[in-house]
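Here the complex is missing one protein chain, while the rest keep their positions.
Right after this comes subunit A.
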């Protein structure tokens, strides 16, 4: 006869999730278990911490690309000029964060460990849809903080190793997961970036021109949104750009981005437009 708990171990093993394990055994370590204390639901904490701004992502044949500017703001103050908001999640996926920066960075770290943990326990990579679903669940867990003004909205992109295409996903604070086509952007400058992408994106971009399109979209966002930082030639700060294709995740080196940024700045200077 099988003892009761021996059979119960089978359904328990269904989840190889690091976040679930933390929730059971070390609940204090989960970002979603941190609360603002006995504030009312109407407490607005959004002015307390820096906000990360614009992320753009676009697909091209054989892969997908994600880029983020380098600015974080607190109200009218620039909190950071160096912040990085786009990260490799694992070998075949990247994510970018917009919204409350500290919570976004915590979420990123947890998500990276979640994917690596699954890979080590199961000896195989999680499917791209599985990764997007896990990220959606983590965003959903942050809903109480989002109600108090500390929302974080990631953008997730990856290479689907079964279908051999790049795919991208956006999320809302309630854990909604939406697969986006062609291109997408999130954050305060996303409206302007999306307008720019609509004109610049084409289905036949190669990797180099996709990088140029992404940097130009961020330039347009920075042009009209005070919370988005443009390329900073004085401090030599360029956007963070990651490419994911069949070979894996790769960060575009700064010297390439410097060339791209200078090309865009020169083209716009010589065009001499005012608006």
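Keep in mind that, in the parts below, a contact is a pair of C-beta atoms (placed from the backbone, for glycine too) under 8 Å apart; a residue touches a chain by one contact, two chains touch by 3 or more; residues count from 1.
Everything that follows uses one rule, which is that contacts and distances are computed from a predicted model.
Chosen from "Proteasome subunit alpha", "Peptide ABC transporter permease", "NADH dehydrogenase subunit L" or "Potassium-transporting ATPase potassium-binding subunit", the protein name that UniProt gives for the omitted chain reads "Proteasome subunit alpha". The chain that is not drawn here is touched, among residues A:77, A:123, A:234 or A:275, by A:123. Among A:72, A:110, A:168 or A:217, the one in contact with the hidden chain is A:110.
Although one chain is hidden here, its contacts on subunit A can still be listed: residues 18, 21-22, 25-26, 29, 109-110, 113, 116-117, 120-121, 123.
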